[in-house]
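Only one protein chain is missing; all other protein chains are in place.
Let's turn to subunit A:
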Amino acid sequence: MFEKEKLEELKKNQTDWNDNKVGKSLERFPERKKQFATGSNQEVDRLYSPVHLEDFDYDQDLGFPGEYPFTRGVQPTMYRGRFWTMRQYAGFATAEESNKRYKYLLEQGQTGLSVAFDLPTQIGYDSDHALAEGEVGKVGVAIDSLKDMEILFDGIPLDKVSTSMTINAPASVLLAMYIAVAEKQGVSSQELRGTIQNDILKEYIARGTYIFPTEPSMRLITDIFEYCSEHVPGWNTISISGYHIREAGSTAVQEVAFTLADGIAYVEAAIKAGLDVDKFAPRLSFFFNAHNDLLEEVAKFRAARRLWAKIMKERFGAESPKSMQLKFHTQTGGSTLTAQQPDNNIVRVAIQTLAAVLGGTQSLHTNSKDEALALPTEESVRIALRTQQIVAHESGVAETVDPLAGSYYIESLTNKIEQEAMEYIKKIDDLGGAASAIDKGFIQKEIMDSAYEYQKQIESGNRIVVGMNKFQVKEETPKGLLRVDPAVGEMQKEKINQLKGERDNKLVQEKLTILKEAAEGKENLMPHILEAVKVYATLGEVCGVLREVFGEYQQNVIL
């Protein structure tokens, strides 16, 4: 990119500038700190110039948008064609309550749905299970059977909206219910668009809603890949998630490295199960975090895109460009929100929104200002959505593709993040891959070390979080937080009792027995799960059968 001679001259000039100009300036105006670093502790130089990009090659490193290695984006025109999907993660209490919130969000101009399930649902327990007590409807909507799912999507045309579901261990069951609801609306599974998270490895690493041990979990995942490639071709079968890894305290580099390492494990599992890489890989999607260090985050997204393209092409021999495209959803960083002076969070979220958009995200959830305190109210969700709309319509950043490309700093940081992530992936390969690195506690410990380091920086005052460890004010207790009615648990129990009185229990037992036999063998489980949920077998019953056959994951407690 840069002529050798020119570069040499520039290097010399830069050294001169550093010794003379900078030296003199420092005598009079010392810098604020001895060392400068990104939000993830990457050292930051005073100035970036072509000297940092000696081997930079436009074609090889960037290419054009929509072309390998996709550094500049997965589509040729990006947001000039269509903005990212504005998708607010929502769900609480009962299906009825959540259905109302979805309709509200769609009326406000949201373009896709994103379903939050409560913890019992995510861990495969019905609301009447002893371990569900106190948890029903708290962090998401409670779904016990197809009945609840019918209410959740009542009046929402499933051929028109795309739906993302944050569901992992029991992903097959919720996807089956979604297919069944669509069928009742007269919508064929061929027309459905959406995503299931379905990423069990990061549950073991960071999020905690696992059920089954690794091997049967990987089987359930590859069963979904196979089933959807034929029956639900518009469905993103997995959302390989760095979001929760980052929330657990990882650095930006670790977020990229561990997420892509998980991705490698899924691709390997699917290939081992006999699937053709170019058949399932185009439906893999990713999910990243957006934190406050704007430029580092932009570089992170670009590095992840380039690295994944290389992995798919070089490591797995993918031929279809679609298999090499890293498409991703972004959520702004929940852990960056402060409980102190919650209005400040609106500004943080705006910066993070810019990071996601300048990084080329396909869809975005913006957090609400009150989420360090409780689930968001309708008003605060609207501000969060408006933040995206302002960036889309007023900021101008969506008018051209990858506008920060070519910045010496951005390109250097992109290179550095890619390089360091590759080193981590190599280490994980040496440990036997992601699943084995998790078993050994390696990934968890790396994240924890970063999280603890971050905490120490805050407490020592080396890192400032406005309103939390500096610029504090005396505050009133925040008012008007959203509260989930504790009666939700009882209401759900009542619904289950009623359902069990109405459905054909003999038929349910039959379908569950067939599912059990299939689980003991090797067949694809999706069709059997679909059959069971259609006759109103509950989520807990389906997962119960699978628990019997597969057993449960035992967490490796790492401190």
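The definition used in the following text is that a residue touches a chain if its C-beta (ideal position, glycine included) is under 8 Å from a C-beta of that chain, and two chains touch if they have at least 3 such contacts; residues count from 1.
Throughout what follows, contacts and distances are computed from a predicted model.
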**Study point:** Complex member absent from the view - protein name from UniProt, among "CaiB/BaiF CoA-transferase family protein", "Sn-glycerol-3-phosphate ABC transporter ATP-binding protein UgpC", "Deferrochelatase" or "Methylmalonyl-CoA mutase, C-terminal domain"
**Key:** "Methylmalonyl-CoA mutase, C-terminal domain"
Review point. For the full complex, which residue in A:L113, A:I143, A:A372 or A:L404 touches the chain that was left out?
Key: A:A372
Study note, to complete from the structure: Among listed residues A:T71, A:Q325, A:T338 or A:N415, the absent chain is touched only by A:T338
**Study point:** Full-complex contact with the absent chain, from A:Q42, A:S145 or A:T209
**Key:** A:T209
Check your understanding: Which is it among A:D126, A:E247, A:D293 or A:E446 that touches the chain not included here?
Key -> A:E247
**Study point:** Interface with the undisplayed chain - residues on subunit A
**Key:** 119-120, 122-123, 125, 131-135, 138-139, 203, 206-209, 247-249, 335, 338-340, 372-375, 448, 451-452, 455, 458-459, 465, 468-469, 477-478, 481, 483-484, 486, 555, 557, 559
